[in-house]
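What follows is a single structure, written as structure tokens, with notes after it.
Complex shown without one protein chain; remaining protein chains in place.
Order of writing sets the labels: A, B and C. Residues in every chain begin at 1.
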Amino acid sequence: MNTKVAVNGYGVIGKRVADAVRAMPDMDLVGVADVATDWRVRTAVGLGITVFAANDDAAAGMTRAGIPVSGTLAELLAEVDVVVDTTPKKVAAANLPLYRSAGVKVVLQGGESHATTGHSFVAQANYATAVGRDTTRVVSCNTTSIVRVLGALQDAGLLARARGVLIRRATDPGEAHQGGIMNTMVPEAAIPSHQGPDARTVRPDLDVVTIAAKAAHTQTHSHFWTLQLTRPASREEVLAALRAAPRIAFVRMADGLTALNTTVELMRDVGRPRGDMWEVAVWEDVLTVEGDEAYLTYQVYNEAIVVPETIDAIRALTGTATDGATSIALTDHVLGMRREFLPAAVPVRD
Amino acid sequence: MNTKVAVNGYGVIGKRVADAVRAMPDMDLVGVADVATDWRVRTAVGLGITVFAANDDAAAGMTRAGIPVSGTLAELLAEVDVVVDTTPKKVAAANLPLYRSAGVKVVLQGGESHATTGHSFVAQANYATAVGRDTTRVVSCNTTSIVRVLGALQDAGLLARARGVLIRRATDPGEAHQGGIMNTMVPEAAIPSHQGPDARTVRPDLDVVTIAAKAAHTQTHSHFWTLQLTRPASREEVLAALRAAPRIAFVRMADGLTALNTTVELMRDVGRPRGDMWEVAVWEDVLTVEGDEAYLTYQVYNEAIVVPETIDAIRALTGTATDGATSIALTDHVLGMRREFLPAAVPVRD
Amino acid sequence: MNTKVAVNGYGVIGKRVADAVRAMPDMDLVGVADVATDWRVRTAVGLGITVFAANDDAAAGMTRAGIPVSGTLAELLAEVDVVVDTTPKKVAAANLPLYRSAGVKVVLQGGESHATTGHSFVAQANYATAVGRDTTRVVSCNTTSIVRVLGALQDAGLLARARGVLIRRATDPGEAHQGGIMNTMVPEAAIPSHQGPDARTVRPDLDVVTIAAKAAHTQTHSHFWTLQLTRPASREEVLAALRAAPRIAFVRMADGLTALNTTVELMRDVGRPRGDMWEVAVWEDVLTVEGDEAYLTYQVYNEAIVVPETIDAIRALTGTATDGATSIALTDHVLGMRREFLPAAVPVRD
Partner (left out) sequence: MNTKVAVNGYGVIGKRVADAVRAMPDMDLVGVADVATDWRVRTAVGLGITVFAANDDAAAGMTRAGIPVSGTLAELLAEVDVVVDTTPKKVAAANLPLYRSAGVKVVLQGGESHATTGHSFVAQANYATAVGRDTTRVVSCNTTSIVRVLGALQDAGLLARARGVLIRRATDPGEAHQGGIMNTMVPEAAIPSHQGPDARTVRPDLDVVTIAAKAAHTQTHSHFWTLQLTRPASREEVLAALRAAPRIAFVRMADGLTALNTTVELMRDVGRPRGDMWEVAVWEDVLTVEGDEAYLTYQVYNEAIVVPETIDAIRALTGTATDGATSIALTDHVLGMRREFLPAAVPVRD
């Protein structure tokens, strides 16, 4: 029997999780809950998704707005095994008692603190420790990428220390009509920024410091890493370590993929829904290794990268797959996750 | 038997035309021709599209780059009924002799001048006059939108005179790593800008003047019109005229669709390929009518709006549909063109 | 004896008004009042400006922050003839009773409604009606520019009707790290936007409708006008009317001043404080006249254009100049206002 899933919060992450749940053969999306009455929730209706109101006030407002509300969040929770909370930062913590009283498993997102659930999740790093738990927190987009990439190098015994500069897009494309920065850059006031310590909630073995700033665009986040290796290594060794880990893809400047927007355009061209990129995109030909130091640059498509992790977290909590590799393989197959986006060069015809 | 189509130039427009041709039940895409060796053409290969080299030099370069080239443009032309030329501005004119000697019908794009073909095309305006011609030019994105919208009002006997300010996005998202403007606006040096006169190549009955400027974004073009009506009219009359024409859709500020990026986000959410919007999106609740004047604002998704027109142009030239309405209906059905993107408000449950 | 002036609110407008007051031979800046404790107010201290706290709470906070506070707003008011209120929108109205009880004249800014003072001010339009009043409101930057330019054409008997599209910069450069729009454009939801009606509070004889939108930059506002003239006129007649009015300057695309940022750069190069442009900058060679229609484009440097108007308003209220032309001439001379920014072409040497 399929796992019954609710999504609370139909925003940037929630709508993508909802689509991914609908695509999985072992899950059913029972419904999404929200408080909005605008085009966002009405789009869900148009897509055939069952909509619930996150609370009684919202139910009244949504009904007045002509949105076919199928009940409240409490009613939705009564019908599901798991709820994925994708509400705005710090709202989820307040929802926890309701979830607990409903007896459902809970997947939170990275806007919440580690302490909220006591467990932070990246599938390839610690799936096993989440199996059977009541709650977990899928870490944020930046942190997920750090665990994927640095974790791969750590697993290969190559990484001694990582110092990174994270240049974040200032806001999401769909929110860019409000609250953005214009023609400037905004460094975070404190070093380290939270992403380094946050990665250590999942991989305490990482020696990582992050410096962050917001840049004036709405595309992907960019990470620039200086890596102290455990020993002098070859570029191929570093690449091999990255290729051994899931959910890391490679792009190349030499192919004309020279800027954030070109990779985003590529995602649209290969037919990704919403142009999403669930993989961390490492610029393969920018990667440089000098003795025992490596320099690494990659893109993080912040709106989508945690979606496969969330799917895996659902399976871990419900125990429907006890093995991380099995869950990852299924998720990645259904979504169409890739290592390369371009066909390899082929022999020419005679 | 299906119409055999070639696309010369696999860029912003060409890749979309290629996809649309592949979707049409009465057309076959024989191949696309290009000169590039980067990710763009290799993406076509990945999508299963047969790739040709636009000339011998390109063939050598593409082959060296490992792209499986199936022949040259001349060879491609020998296999098709129609070529759609989506090469960069002013290149197409130089290609015309080759096309003519190959005996194929030719659809050019709006970067070329009207004189190149002697016929400029917008399906709803003058499909009939293109039937059986050897060549036509699908006018540019802005001009297409003008003909669709102002033409609808002219057909309804409502429009006396239109004066418009066209704020263009400065470049396409996929090209935004080069050649853009930053934190400024660039007005065109001459009034009228070319779009007004260009619309008159299709609808000489329009009294239209356009002023244009480039703004610092990569989203849709925006048109702001002041319309002198032939008589005092009601807002509903103006809307009814717009609703009677094809390929005009409506969005509303009241739904939270308050900026260019929100509509673009909506396109992604409703599942449009590449987030494309083939319709002109009129802000219904911004439309204002005061006596015999109307004020109208709409969005033009410049990368996609001419795609359905190009499909219709193929049918007109080849005579596979002699009636514009028939072709438009087929094109729009296959693409999934819409009048509204959100479900209507529905009765609430008890 | 010089007029004693207070400025309440040391922000984007306030700091410029303070500088202008200090430059005027017939005025003394007694002090500025604010509530902030950050670099902005401390810069005032560094410039030798006497700083007051806008209220008792602010006094405590500013003192704690080490800012040498010379007293409260009430104490400042006791020492001045006039207060210029440049506090954020809608705050000034709440300050009015305090100003009245202090018996000082009051100049408000365009963020307040006309009703607050019952008199709206643009020096060249209605200086005389402000003479001796207790209060007036200097209209906003966009409205000021409309009154200057359209008023000039109306005075020349040339203007029948004006329909304009106002593309606003989304925020000020110094505020661009928060609250901006990114890679989008945001049309105002209602037509007409407020600027047209607002201009009629100063010039009720104008037949003007405005459509407004925010664009993704922090430079000047841009106005694009379609003007119905009272009769067919020559381009030179229109230009002559503009040249007859004060505070309108001319720039030309032919000189390479082709975009908002080039004019801003020019202001810096000619030595303007903060790069300010107090004039409306009309693109002379973009101006087009066709029969009885004219098309006009100009730039509005929103941070500075109301500064000279504010200086004149001080003189009008205090009656220190009973004649608008006299006040305008003095203000413009001291500030260094210009009609042209480039030297005229000069005869070549032999």
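The working rule: contacts are C-beta pairs under 8 Å (C-beta built on N, C-alpha and C of every residue); 3 or more make two chains touch, one makes a residue touch a chain.
This is a predicted model, so every value here is computed, not measured.
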Among C:Asn2, C:Thr43, C:Ser101 or C:Thr322, exactly one should touch the missing chain; which is it? C:Thr43
Just name the one of B:Thr171, B:Gln228, B:Thr288 or B:Thr326 that touches the chain not displayed here. B:Thr171
Tell me which residue among A:Thr258, A:Asn302 or A:Ser327 touches the hidden chain in the full complex. A:Thr258
Using the touch definition up top, pick the residue from A:Asn142, A:Thr184, A:Asn302 or A:Ser327 that touches the left-out chain. A:Thr184
Listed residues B:Val5, B:Ala20 or B:Val186, member touching the removed chain: B:Val186
Residue among A:Ala93, A:Val165 or A:Ala329 that touches the chain left out of view: A:Val165
Which subunit B residues would touch the chain omitted from the figure, given the whole complex? 170-171, 173, 176-184, 186, 216-218
Please give every residue of subunit C in contact with the chain that is not shown. 15, 36, 38-40, 42-43, 45-47, 63, 65-70, 173-174, 176-177, 182-183, 218, 255-262, 264-266, 268-271, 273-275, 341-349
Missing-chain contacts mapped onto subunit A: 163, 165, 167, 181, 183-187, 189-192, 209, 211, 213, 215-219, 222, 224, 226, 253, 258-261, 283, 285-286, 288, 290, 293, 295, 297
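One rule holds in what follows: only the chains that are shown with their structure count from here on.
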Just curious, how far off is subunit C from subunit B if you go by their C-alpha centres, in Å? 42
In subunit C, the residues touching two or more other chains are 181, 183-184, 186, 216-218
